[in-house]
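Yeah, one chain of the complex is gone here, protein chain that is, but the others are all in their spots.
The block that comes next holds chain A.
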Amino acid sequence: MRDGGRRRLAAPVARLVGRRLLASVPVLAAVTFGVFAVAAASPFDPVQQYAGSAGLSASQETLDQLRQNLGVDGPFPVRWWDWLTGALSGDLGDSTALRQPVADVIGERLGWSVLLCAAGFAFALLAGTVLGVAAARRRGGMLDRVVTSVSYTLEAAPPFWLGLLGIWFFALQLGVLPAGGLTDTGSDTVTAGSLLRHLALPALVLGISQVPWFLLYVRQGVADALEEDAVRGARARGLAERTVLLGHALRSGLLPVLTLVGSRVPELITGALLVETVFSWPGIASATVEAATATDFPLLAALTTLATVAVLAGNLLSDLLYGLADPRVALEEM
């Protein structure tokens, strides 16, 4: 029976993934083209950005030579095409801002970003679900009102502001958590213990900035589910409150949250961008900021592609989960 069910699912899943992969090709092409267009229109001059303070005493000859070497002249569609053909053959180019091949930049930093995002996301999901269920249980109660109003406030608060607040409270006032970095300043070794201590504050801030969405969705979903006939029936049959709440209401109440998982990915990336900058976290997001201000075309294009892939993958994941969780949904129709 179980095996039969799996076989029946495998084919539609594969077809859905295939369709999404095909659709992602024009999306990625358009997004990278857009990046090159926007960067070309940017008021920043890549040569001045590259030369930094030394550029302010450089001769015109040196600056002209730099312009030629960096290959920053020429129409942007041509440069986009060069980049694209290079990227398809596995050469992502060199980052001008970081004086490194783009592949090295990503390789060194991606892991730290994934760790931060995963920890923040897990926290948001967990805290959002627990508090959401608790709030839905007694709508209009004390907890519900507090949790809801705090959520609305947090939705409006920008993550970097939360980050600075976190540093002020935990690092300066209480002195319990480090204010930034991956390790203590005097030490190079990344041990599990010190990593956890350094991860705690940025992950918490990133997580908290995402909690409201999950919380409000779960609260609404569970509250609606509690009104459904099936749940009322379960209660009428005298099932334990715990079983009703977690087994029946939460299960159907979680359905909209699955959609949310996918659509929160872009927000998560933007949030990570700000949080990494505030906490000097050596991830990919802080490189994005640097690439953008220095009009570092190759790095910017690679990072945008990465972000786009993450968003598309997030959407795919939530669609798949939705299909798995709700038998009424046909994957063929997505």
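Worth pointing out:
As a convention for this text, a contact is a pair of C-beta atoms (placed from the backbone, for glycine too) under 8 Å apart; a residue touches a chain by one contact, two chains touch by 3 or more; residues count from 1.
What we mean here is this: contacts and distances are computed from a predicted model.
In the listed set "nitrile hydratase", "Cytochrome c maturation protein CcmE", "Sulfite reductase [NADPH] hemoprotein beta-component" or "ABC transporter substrate-binding protein", the entry agreeing with the UniProt name of the missing subunit chain is "ABC transporter substrate-binding protein".
The chain not shown here is touched by just one of A:A118, A:L143 or A:A230, and that residue is A:A118. Residue-level contact of chain A with the missing chain is found at 2, 5, 43-45, 48, 50-63, 65-66, 69-70, 94-95, 97-101, 104, 110-112, 114-115, 118-119, 122, 172, 175, 179-182, 184-191, 195, 251, 280, 282, 286-287, 290, 321, 324-325.
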